[in-house]
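A short worksheet on the structure shown next.
One protein chain omitted, others in place.
Chain lettering (A, B and C) follows the sequence in which the chains are written, and residue indices restart at 1 in each chain.
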Amino acid sequence: MTPLQTCLLVSALLFSIGFAGAVTRRHAILVLIGIELMLNAANLNLIAFWRFSAHPEALTGFIFVLFSMAMAGAEAAVGLALIIAIYRHKKTSNLDEVKELKG
Amino acid sequence: MSPFFIITAVVTLLGAVFAMSLRNLVHCALAMAVAFSGVAAMFLQLDAQFAGFAEILVYVGAIAILIVFAILLTRSGETPEKSVLTSGWWAGIAVTAMVFTILGWAILSSSAVPKDLPAAPVATVKNIGDALMTKYVLPLEIIGLVLTAAMIGAVIIALKEDKKDNSGGEQ
Amino acid sequence: MADKLDQIFVNVLHWLVSFLPEALRPLASALVCIAFILMVFPLIFSLTTIFERKGLGRIQNRYGPNRVGIPFTKIRLAGFGQFLPDGIKMLTKEDVVPRAADKVVHFLAPIVMLIPVLLTYSVLPFGKNMTLADYDAGLLFFLAVGGAVEVSVFMAGWSSRNKYSLLGAMRAIAQMVSYEIPLILSAVTVVMIVGSLNLSQIVAHQNQYTCGIAHWFVFTPWGLVGFLLFFIASLAESNRTPFDLPEAESEIIAGYFTEYSGFKFALFFLGEYLGMFAIIGLGITLFLGGWTSPVSFLTWIPSWIWFLTKMMAIVFVFIWIRGTLPRLRMDQLMNLAWKFMLPLALINILVAGIWHYMAADWQRWLVCSAIIFGAYVILGRGLMANQKLGLRVYKFAE
Partner (left out) sequence: MIWIVKNLWLIPALPLFAAGIIAVNKQPARKLAATLAIGSMALGFLLSLCALAATLGHHGEGAFRETFSFNWIQFGGQWMSIGWVLDPLTAIMLVMVTFVGMLIFIFSVGYMSHDKNFMRFFNFLALFASGMLGVVIANNLFLLFVSWEIVGLTSYLLIGFWYHKPSAAAAAKKAFITTRIGDLGLLLGMVWLYAQTGTLNFYTPEHTGCLEASALAGMVSKTIFGGMMVSTAIGLLIFLGAVGKSGQVPLHVWLPDAMEGPTPVSALIHAATMVAAGVFLVARVYPLMAAGAAPVEHGAPITTALTVVTWVGAITAIFAATIAVAQNDIKRILAYSTVSQLGYMMMGLGVGGVAVGMFHLITHAFFKALLFLGSGSVIHGCHEEQDVRKMGGLKKYMPITFVVYAIGMLALAGFPLFFSGFWSKDEILHHASLWSVSHVPFYLGCCGALFTAFYMTRQMGLVFFGSYRGHEESSHSAHGHSHSAHSSESAHSHDPHESPAVMTVPLIILAGFAILLGVIGTPAWPWFDAYLNGELADLQIKFSNLAESAGLMGVSALIVLTGITVGWILYGKRQRKTAAEKDVLEAAQPAIFKLLENKYFIDEIYEATIIRFNAFAAWLCDFADKWIFGGAVFLVKYLTIGSSWLYRLTDENVVNGGFDLGCGSIRGSGGGLSKLHSGRVQTYLRIIGVALVALIIFLIWGRIA
């Protein structure tokens, strides 16, 4: 296994763990945590590809990570605000009970 | 792969597993902080110093705290007695297994992976700043706008909206 | 000779390391440095506690500790021997853990507190060539790692299962998050001018002299404002009076470490003081020229002495403020951070930009000072607008 593949495998594992949490856990905040883990896995991927690419001086993957972090910050802020708003409305943050948009 | 990398990878993955599996939400959040620190350490190993520090600043310093606050605000800091899993959790596990299998297979079977390790790239702060201010200045501005919009949106969403409570002395 | 004295620690380190094989040298020198930091700064901490008690005593018209000296002799050392019995007492006390507490988190909290604080010391330049880890993004490292302290505060507060602790923790986190923003923004001005996040370079940039006066950033309009903002924010970051709401022993009984005792409390105490020293060190590095001398004819004094002198001077100011100012209310605290310091810091960034791009003559002094002064007046009025300031009326005291 090359170093890049190791990194990618770790990242895939991290992604899968985050995904598993996001789809199996009941609490909205945990889903959010899972999503953050998946984002981090993606960041790790990007950094690994940047590190092992032929032209790392272009900094593309690196800058991509910075932007993705900023997006993650925005996403977390809005997501948590939504969770708090939902909690205030329905007095729960259990996602099994939040299904207003049922068709 | 250096032993340091393996250690950090293991710490990261363990933190992630705990973050996703512990019953108490606060413990989950703290485990998540550990996982993020591990990711930051991996960034450092991959010569991405700036990204590593930014990771700590953003995830451990900000997002973890934010999540902790949200946990307390939604009064879910106590360990729940009931099940913590959704009704269809087994389907989720199955899908996760599929996802990991396919990802692992794709990574291992890929032929487009360079065999030799290139020299450590230089990502000094000056280079990053130059790139951000020249080539990537438009995305940077847009991200600034997005962050501002997100901040305002979050504040508005989280504001108390019922007007009946306004007369009370609640601060 | 002066140079020798200046570089004495560096030379000692080289001498020590030179006994080892080549491959181990970096690791060994790092270990020696870490050991050194772990020795020196706790010592300074313990002396500072006495210093603070004595200083507060003087301010409050008391003596403060003045008894303990060298045992079995008549030498009293003006009470500076007090720290040793204090430390022994603290470390040997019973470690009480509440039954309802979350034991693991409760145990981990002081450790998590101390680690990031100690990590921040790795990037501070204590003297010429005396930086443990000369990172390219040193300032970012400092701020990132410093931010992790909040996690430990939360851990301590939440795991104690005590409403005072939790309240104190929430207050502390809110305060730290709020004041971190003006802190970082005021540091950004320095980064803009120097063009680097490397703390050694920031110091080197200030190590020049015109007419015998050093180029410290505090001697410029934006630098002065940046330093004052940084100073206020660092008071808040280290939970010192008048921003000591999280600890407020009279309201919430020492806040998040209410339920800590003995060794763990000592660790918290140590962590808090070390955090204060670190952030003062950062302030010195950014605005007060780090280890440089203020005037060119004093450059013969070793750089590390300068650093420690400046640090202790500011610690003294901290103590002085603690003895002088009352505690703020929560709303005052937040208003100050968000409505005054944040806009002023943003305007200060603008001013630093103007400073950078204007020609170096008296006009830029005038323009920059005018903008800052105008902003200060307007923001100050805005802050004072809704507050009816006047003599306090004691309704029930009479």
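Here, a contact is a pair of C-beta atoms (placed from the backbone, for glycine too) under 8 Å apart; a residue touches a chain by one contact, two chains touch by 3 or more.
All values reported here derive from a predicted model rather than from experimental measurement.
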item: Touched by the hidden chain, restricted to displayed chains; value: A, B
item: Candidates B:L13, B:V99 or B:L132 - the one touching the absent chain; value: B:V99
item: Residue in contact with the excluded chain [from A:A22, A:L46, A:M69 or A:I84]; value: A:A22
item: Touch residues of subunit A, complete complex, unshown partner; value: 19, 22-24, 31, 95-96, 98-103
item: Touching residues on subunit B - with respect to the absent chain; value: 86, 88, 91-92, 95-96, 98-99, 102-103, 106, 109
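FYI, only the chains that are shown with their structure count from here on.
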item: Overall pattern in which the protein chains touch one another (line/ring/star/complete/other); value: line
item: Far-end chain from subunit B, centres as C-alpha averages; value: C
item: Where subunit B and subunit C are represented by their mean Cα positions, the distance between them in whole Å; value: 29
item: For subunit B, residues that touch 2 or more chains besides their own; value: 50, 54, 62, 69
item: Per-residue multi-chain contacts in subunit C, two or more chains; value: none
item: Partner subunit B, residues of subunit C touching it in the complex; value: 102, 105, 135-137, 140-141, 143-145, 147-148, 150-151, 154-155, 158, 166, 170, 173, 177, 180, 195-198, 331
item: For the subunit A and subunit B complex, residues of the former touching the latter; value: 1-10, 12-21, 23-30, 32-34, 36-37, 40, 43-44, 47-48, 50-54, 56-57, 59, 62-63, 65-67, 69-78, 80-85, 87-88, 93, 95-96
item: Touch list for subunit B against partner subunit A, complex; value: 1, 5, 9, 12-13, 16-17, 19-21, 25, 28-29, 32, 35-36, 39, 42-43, 46-48, 50-51, 54-55, 58-59, 62-63, 66-67, 69-71, 73-76, 83-87, 89, 91-93, 95-96, 99-100, 103-104, 107-108, 110, 113-115, 117-118, 121-123, 127-128, 131-132, 136, 139-140, 143, 146-147, 149-151, 153-155, 157-158, 160
